[in-house]
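One protein chain omitted, others in place.
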Amino acid sequence: MSTRLKNLVERLGGQLIGDETIEVIGIAPLHDATASQLTFLANSKLRAQAARTRAAALTLSPAEHEALGAEYHGARIVTDNPYAWFARAAQYFASLVAIPANPGVHPSAVVDPAAQLAADASIGPLVVIEAGAKIAAGAVIGAGCFIGRDVKIGAGTHLHSRVSFYAGCEIGARGIVHAGAVIGADGFGFAGDKGTWVKIPQTGRVVIGDDVEIGANTTIDRGAMTDTIIEDGVKLDNQIQIGHNCHIGAHTLMSGCTGVAGSAKIGKHCTFGGAAMILGHLTIADHVTISSGSLVPRSITEPGFYTGIYPLAKNAEWEKSAAIVRNLPAMREKIRELEKIIKSLSKESE
Amino acid sequence: MSTRLKNLVERLGGQLIGDETIEVIGIAPLHDATASQLTFLANSKLRAQAARTRAAALTLSPAEHEALGAEYHGARIVTDNPYAWFARAAQYFASLVAIPANPGVHPSAVVDPAAQLAADASIGPLVVIEAGAKIAAGAVIGAGCFIGRDVKIGAGTHLHSRVSFYAGCEIGARGIVHAGAVIGADGFGFAGDKGTWVKIPQTGRVVIGDDVEIGANTTIDRGAMTDTIIEDGVKLDNQIQIGHNCHIGAHTLMSGCTGVAGSAKIGKHCTFGGAAMILGHLTIADHVTISSGSLVPRSITEPGFYTGIYPLAKNAEWEKSAAIVRNLPAMREKIRELEKIIKSLSKESE
Partner (left out) sequence: MSTRLKNLVERLGGQLIGDETIEVIGIAPLHDATASQLTFLANSKLRAQAARTRAAALTLSPAEHEALGAEYHGARIVTDNPYAWFARAAQYFASLVAIPANPGVHPSAVVDPAAQLAADASIGPLVVIEAGAKIAAGAVIGAGCFIGRDVKIGAGTHLHSRVSFYAGCEIGARGIVHAGAVIGADGFGFAGDKGTWVKIPQTGRVVIGDDVEIGANTTIDRGAMTDTIIEDGVKLDNQIQIGHNCHIGAHTLMSGCTGVAGSAKIGKHCTFGGAAMILGHLTIADHVTISSGSLVPRSITEPGFYTGIYPLAKNAEWEKSAAIVRNLPAMREKIRELEKIIKSLSKESE
């Protein structure tokens, strides 16, 4: 399963400086790489470490190539984005050992005759596919998935085990959905009436674009009357909750345990740290970054980096500061009083 | 699938003012409704928009009916709670297009002969039902559900795909449980012993009342020695965690990602914003509202609206305010010092 450097740069781009016949069997971090592995330098603080690497070759940017100079003697692959090059090389090495899914329908699957399956789609054991569903070419439906009526699964999309797609929902091409994800459960909509709750039927769908990855046990609710939309290239980590009628812009990335309440409209190229919480009926501009654990209570109209986290401290210190936080209005009042006294003292002393 | 207004008010109540033969095919928000749809006015700020709606009819309160006067010329349905009326009308329209579940047991289901199934219950493909379980009339058990020993599923309750009920748990009538929910896993109970944890068997059950809705991937743990109780009409969104021995009062509503630690006793008619976190062994009164993202560390004895969230800011501003929050005790000390000096200065100047 080894590959020559020449082959890699032909596939992935980059300028090879050094012996193009060198064989590599994989990729590893700087400090770990052996003489048969590639490595990469994506952080200039690690330049000295890079100079000492035992790796077969080093992928780095033109600027680092200059800066490293003659300190490093091995083969180099120079590319504008070494980290992305590394990711693509890792994908290539992973593809060499991947076990392809079996095309066709496992005999234990329960597939409605009115579902449409591409001939080379792979339907795993104990999958249920209802009438009207369409599974496109090369899609892989893992063991125990549930695909409701009229669901559409795009070409090359891979559902891992035990994913549920409710009726009418769809996902585009080249998606990845991890185990236990639930796409299209009812949004949380009720009208209060004399102390009880009347359910508002959730008749919209979830519509997911191309190249979307959805983490394990993540849930995306269907819209109330219109659809919940996840645009192309969105990446959602595990245990994320997306409420009904949300719209998540292209290439936005959300870390684990993030929650988005209903009807939030989130821009493109946003990044959310873990367990961020976004309230509903608000708009977030493109290119916004939210820190882990922060709650977004209102619209954000400008790109930027936003945070709202109570600082961690030893519990005894927290007890003291938290008690004052509660009493901040009293403290402000005290300062105003002092200010007045000082003013009058100042006048007296004039 | 169209319906006359006359038919709707006969079913759902309300006073019809206008042409009762008008046919409508559905319901939509004010700004979206076409001439063949109903709409509703539930927020007086939208009155001007309501006056201009193209909808076939407008549902509104007596007060709004007065206020709108002759500004709006179409048919009106006057009712005390237009939003609840809208919800029920939407349910009616949804029922017209709903595909009924097939009564009977799918041949791929694995049902113990000692389970009791109502003749008209619908047991989906690849369901597992263990001995002693009882599935009542009209219940729907979705694909891939697991129903443990002696579980009781009430009349008309609908379990979507891949729901697990552990042994002995029960849910009442007309419930809805979304995909991936887990009812009755062991509560989290351990006794520490010389640095290791000894498991405390969780021998209670989960007992859920009537008209309860449970969101996708929500988990409700069984009690340690007594039961975890969810009363009638409770609505739980997705990815909620309810610890062992909790008691959730009737008609309480919890938004997504909320967590409730063990042995919390929560009142009736409470409302929890998303990702609220309630500690264990505490009591929350009826009619309490908790803001999203707030942590409830102690009992709440009075109804009201409670909040505890660090305010969001640009990260650079947050850095400054958070640094001061840590040092609030020092700031308070400084203010006290200033106060003393001012006092002595004031005396001198007397």
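The letters A and B name the chains in turn, as written, and every chain counts its residues from 1.
Here is the rule we use: a contact is a pair of C-beta atoms (placed from the backbone, for glycine too) under 8 Å apart; a residue touches a chain by one contact, two chains touch by 3 or more.
Since we're looking at a predicted model, the values are computed, not measured.
The hidden chain makes contact, of the residues A:112, A:193 or A:213, with A:213. Annotation: of A:25, A:67 or A:176, A:176 touches the absent chain (contact as defined above). Although one chain is not displayed, its contacts with subunit A can still be listed: residues 27-29, 32, 81, 83-84, 86-88, 90-91, 93-94, 99, 106, 108, 124-126, 142-144, 160-162, 176, 178-180, 211, 213, 215-217, 233, 235, 237-239, 251, 253, 255-257, 269, 273-275, 292-293, 309-316, 318-319, 322-323, 325-329, 331-332, 335, 338-339, 342, 345-346, 349. Even with one chain removed from view, subunit B keeps its contact list with that chain: residues 110, 126, 128, 144, 146, 148-149, 162, 164, 166, 180, 182, 185-186, 188, 190-201, 203, 217, 219, 221, 225, 239, 241, 243, 257, 259, 261, 275, 277, 279, 291, 294-298, 304-311, 313, 317, 320-321, 324-325, 331, 334-335, 338, 341-342, 345, 348-349.
Here, only the chains that are shown with their structure count from here on.
Between the Cα centres of subunit A and subunit B there is a gap of 26 Å.
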